[in-house]
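Before any comments, here is the structure.
Missing here is one protein chain; the remaining ones are kept as they sit in the complex.
Every chain is named by a letter (A and B) in the order it is written, and numbering of its residues begins at 1.
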Amino acid sequence: MFTTQQYVVASSLDEAYALNQKPRATVLGGCGWLKMGRRAIGTAIDLSALGLDRIEEFDDRFELGAMVTLRQIETSEALAAAFGPCLRESVRHIVGVQFRNCATIGGSIWGRFGFSDPLTCLTALGASVRLHHAGLVPLSEFIRMDYDRDLLVAVVLPKAGQRAVYLTHRATQTDFPVLAAAVCRRADGTYCAAVGARPQRAALVEDTEGLLAGGVTDASARAFADFAADRLTFSSNLRGSAEFRRHLCRVLVRRAAIQLEEGQA
Amino acid sequence: MKISYTLNGRARTDEVDPARPLTEYLRAQGCLSVKRGCETSNCGLCTVLVDGRPVLSCTTLTARINGKSVLTLEGLEDRAAEIGGYLAAQGAEQCGFCSPGLIMNIIAMTDELTDPTEDEIREYLAGNLCRCTGYVSQLRAIRQYLADRKEAEQA
Partner (left out) sequence: MKHRYVGRAVPKSDARALTTGKPVYTDDIAPAGCLIVKVLRSPHAHALIEDINTDIAKKVPGIACVLTWKDVPQHRFTMAGQTFPEPSPYDRLILDRRVRFVGDAVAIVAGETEEAVDRALRLVKVKYEVLEPVLDPHTAKDNPILVHPESDWVANCPVGADNKRNLCASGQDGHGDIEAVLATCDVVLERTYHTKANQQAMMETFRTFTQLDAYGRLNVISSTQVPFHVRRILSIALGIPKSKIRVVKPRLGGGFGAKQTVVTEIYPAIVTMKTGRPAKIIYTRYESQIASSPRHEMEVTVRIGAMRDGTIRGIDLYTLSNTGAFGEHGPTTVGLSGHKPIPLYSANQEAYRFRYDVVYTNVMSAGAYRGYGATQGTFAVESIVGELADVLGIDPVELRLKNLTREGQIMPAYYGETANACALDRCVTRVREMIGWDEKVKPRVMPDGKIRAVGMAMAMQGSGISNVDVGSVIIRLSDDGTYNMLIGCTDMGTGCDTILAQMAADCLDCRMEQIAVYASDTDVAPYDSGSYASATTYVTGMACVRACTELREKIVRAGAKHLLLTPDEVEFDGARVYALSDETRAVTLADIAYGAQCGCTEALSATVSHSSPVSPPPFMAGACEIEVDPETGHVELLDYVAAVDCGTPINPALARVQTEGGLVQGIGMALYEDVVYSDKGVDLSNSFMQYKIPSRLDIGKIRVVFESSYEKTGPFGAKSIGEIVINTPSPAIADAVARATGVRVRTLPITAEKIVMGMQEKA
């Protein structure tokens, strides 16, 4: 468990941001990850009072406040209507309902954990994060950035007709994924894949060769999956070897592309 | 930090260590039904209801119950005993150490889902680990409980 010297329920984003510039300050999400460490936190910044616990729908986008829980995403009818089952699929394996009622999307995305399911899915869907200081940053960029002292306010998910299929391989149903893959088709007919739990952070692979441009067939899906597997790095940990992960990447990306074509998104 | 909240129906105000896990805080308040089985949010033993939603009290900071209503099994004894009766009929409580957390989540599920399927029950309760029973007796008990409840509602 971590310790705190000072616990502040921030009354504005500006206050939270200012407090977070202190050397040993930490913004609290759902605390699921933080509590497993033994950090000596100077100022713990609680965003609970800022109304960031809402999923808001606009004409062109969704905004998921940083304090929205994974369970809210799982049960959101609006998100399901816009993007199909992929977002629900990306959170429903995470431990259990009680945990998902605690874990926040802000904490999950800010942590940029390698095993993160929603990070992988949202990256494929072309989401951005709204940072208090840096403004809107695409996830594909954000996942490559180092931790800094900015403040994640919301995840912004454009409504641009994109569709994704999210697939994982897990040892047990509620374990971290051995590998996670999402394939997304955009309104303009281009494709991309996000692959997470390699076990490094999710990475985005664009179909720059247009392998799927002529339509998704078993052969083109296989070609795109191989393309992704060959471009990404994989490594080994308790849950699987690099070699197995590369193999899974080929299988899951191919299957996701085919399921996308079959309209299972 | 000073917080005001409701514990099992009674309004309270207390000076608390804000970052203390709610599990330990509640046990210190005499809610000994709340158990801890791990430090990694995996077991579900510590499940309590905050504003009606099941949460892991081990992962919830005490500060965050400010202004909220907290329910533990101590405040739900009648419902616990009713569900417990169904579990006991199957022998499904076994060592009983995971029973409070499980029953809390069964109550949450019953309140949240109408007429859940077997798959929905499994998924809703997946975060409640049990090492004694292998789960199947619990499922039998829960299905019977839900069926009897439905019948009583329709009657």
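The rule we apply is simple: contacts are C-beta pairs under 8 Å (C-beta built on N, C-alpha and C of every residue); 3 or more make two chains touch, one makes a residue touch a chain.
Keep in mind that this is a model prediction, so the values were computed, not measured.
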Touch criterion as defined above, residue of A:78, A:136 or A:171 at the omitted chain: A:171
Contact with the hidden chain (one of B:51, B:77 or B:148): B:77
Identified contact with the non-displayed chain, of B:22, B:45, B:109 or B:146: B:45
Touch list for subunit A against the chain that is not drawn: 96, 169, 171-176, 178, 238, 240-241, 243-244, 247-248, 251-252
Residues belonging to subunit B that touch the chain removed from view: 32-35, 37-43, 45, 72-74, 77, 80-81, 83-85, 87-100, 103, 122-123, 125-139
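We take it that only the chains that are shown with their structure count from here on.
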Intercentroid distance (Cα basis), subunit B paired with subunit A, Å: 29
Touch list for subunit B against partner subunit A, complex: 1, 18-19, 21, 39-42, 44, 47, 53-56, 58-61, 63-64, 66, 105, 108-109, 123-128
Complex interface listing, subunit A residues touching subunit B: 1-4, 7, 9, 28, 30-32, 35-36, 41, 44, 46, 48, 71, 92, 95-99, 101-103, 173-174
